[in-house]
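One protein chain is absent from this view; the other protein chains keep their places.
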Amino acid sequence: MLKQVEGSRALAEAIALCRPEVVCAYPITPQTHIVEGLGEMVRSGELAGCEFINVESEFAALSVAIGASAAGARSYTATASQGILFMAEAVYNAAGLGLPIVMTIANRAIGAPINIWNDQSDSMALRDAGWIQLYAETNQEAVDLHIQAFRLAEALSCPVMVCVDGFILTHAYERVDIPTRAQVDAYLPPFEPVQVLDCDDPVSIGAMVGPEAFFEVRYLQHHKQLRALELIPDLAREFERVFGRKSGGLIRSYRCEDAETIVVSLGSVLGTVKEVVDDMRAAGADIGAVSICSFRPFPLAELRAALKDAKRVVVLEKCLAVGVGGIVSSSVRKALSGLPLAGYTVIAGLGGRPITQRSLQEVFERAFRDELEQLTFLDLNWDIVNRELARGRGQRRSGPTAENILRDLGRATPVEAT
Amino acid sequence: MFQIRIHGRGGQGVVSAAEMLAHAAFEEGRHAQAFPSFGSERMGAPVVAFCRIDSEEIRLREPVMEPDVVIVQDPTLLGSIQVFSGLSPFGFFLVNSSRSLEELGLAKFARNYLQGHVCSVAATELALAHIGRPLPNAALLGGLSGMTARPALTSVLAAIRHKFAGKVGEANAAAAQAAYESVMRSLGRETQHA
Partner (left out) sequence: MKLQPVKFYQKQTFTVGNRLVAGHARAVQANMRRTNSLNSGHRACQGCGEALGARYAIDAAMQATGNRVIAVNATGCLEVFSTPYPETSWQIPWIHSLFGNAAAVASGVAAALRVKGRKGDRVIAQGGDGGTMDIGFGCLSGMFERNDDVLYICYDNEAYMNTGVQRSSATPAAAHTATTPAARGRSGNVFGTGKNLPLIAMAHEIPYVATASIANLRDLEVKVMYAMSLRGARYIHISVPCPLGWGSLPADTIKLARLAVESGLFPLFEAENGEITGRYQLRHRVPVTEYLKLQKRYAHLFGDTPDLRTIGEIQAIADRNIRRFGLAA
């Protein structure tokens, strides 16, 4: 049913339709509305057969989900930024134990400096923990991916994170088609665990594994993700049959057929990118875009096939490997190894800095002329940067960087009249 | 695409206004996207919310830089925040005030825009009269409808009733109706009754 609704609310409704049995929640901006929505639905009875647990930290949240999942209950939690880091140990633990937990990451920057706005550093920080990672381009896709996530997680006994850009998607109020209960039930059968804590059939879960076997256990996790490379498109196709729309999958191409330059990115920024692609196409530029939906497993073969005929690839990232450059770029480069294309990395939107059509167009046009640096920081204020560098050279006790910069910015903007 | 930017202060229902606007467009079968310029909850601080309306799916995710409409819920923002920034020359400007454009110092500014595109409406006073609380957001949407007919008044009233249940909904709708009529009057137009 079509609803005009806040992204978080749509997610709560979709997750509720998936019949979660244990939902645990520790609040962190910008995920709060999702779990609040679920809590309300449990209280009102709209979401029946579900235990909603208020936990004391994110570490506890995922730990509760681990226990619940091991005892055979379909379990869900959500977090962001500092929260996913606080539960980092448990993130690895859940993947290592093979528990099919689904978790929403409402993508938010990681401090210091503390920042509540969107970028993708948080989910990227845990990219190698063994979870499947899916990125939503729109709130509709976010809704759809959660439904696919439960199915995928339980099929493989592997936890899945669904990454939804914080604020930009979670707090956007827009039109979403919420599926019916019948549709979700047709797609997602009840949870049948591969391993379960059962008094009638006891097993020990989580024992120590020595050098004789650890490697095999870890390889089998990797193998699961390789299987996911096939299962994800299969489940997306089945989703389209049941729900009547395309959603998810490994990657999606937009106007790449004869594209000379292809922009690769993840998440909500693709919306703006597609607007720029259309404008530039209208002006005669052969440009296209590829959206990566499954970041883990990373679709090397699919990306290679989508990008191989282009002359250049621009990877637009909302994360930064400090000291190196792009995170997504390294994997894209790996997908393209051996091919004679030019690759550019554009870091944008960190800490919630808006990514505008105008700035993107300018940078894509420079790419066409091969006038782009290998690594570009979109809309970075070099003036502020240089001023801070000079301050640091000037005296030893130059003070906290963030405070200095905020003071500079404060001087630049007019003071508010009270 | 029709883009609206709403300025106000925390606690004045700026975000709700953008959402109701989006809902009004939804009632008309259009696509709409509403979102705030995000920040921590804080009463009294300047807040901006955006709304985009289109007949097709809206893909753009940047803040509204070139609005077709600017609504200012709190006139104390006029002197400080760049409320006019990016407003299209064919755009609309609606400010919540019982004072005239001349008294607000906006007469000169208004001359840069088309006739009937810059207006003030006493939304807070109308809200006090109809709802009993100084919450001008719903009323201002009625005023917007009077200026632009986008969305239509009927859609705006439906959105208000969807947002606020029962008596509160009716009171807000009445305030919106009154604001609509006030704007139509000041623009010298005949009013349609919803």
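Chains: A and B, in written order; residue numbering restarts at 1 for each.
As a working rule, a residue touches a chain if its C-beta (ideal position, glycine included) is under 8 Å from a C-beta of that chain, and two chains touch if they have at least 3 such contacts.
Quantities reported herein were computed from a predicted structural model and do not represent experimental measurements.
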item	value
Touch partners, limited to displayed chains, of the chain removed from view	A
Which of A:113, A:189 or A:206 contacts the chain that the document leaves out	A:206
Touching residue (missing chain; options A:55, A:186 or A:402)	A:55
Chain not shown: contacting residue from A:27, A:72 or A:233	A:72
In chain A, positions touching the absent partner	21-22, 24, 49-51, 53-57, 59-60, 63-73, 75, 89-90, 93, 97, 197-199, 201-210, 212-213
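Definition applied: only the chains that are shown with their structure count from here on.
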item	value
Residue ranges of chain B touching chain A (in the complex, touch as defined)	18-19, 22-23, 26, 31-36, 38-40, 46, 58-63, 65, 76, 79-81
Interfacial residue positions of chain A with respect to chain B in the complex	2, 4, 6, 29-30, 116-117, 167-168, 171-175, 268-272, 274-275, 352, 354-358, 414-417
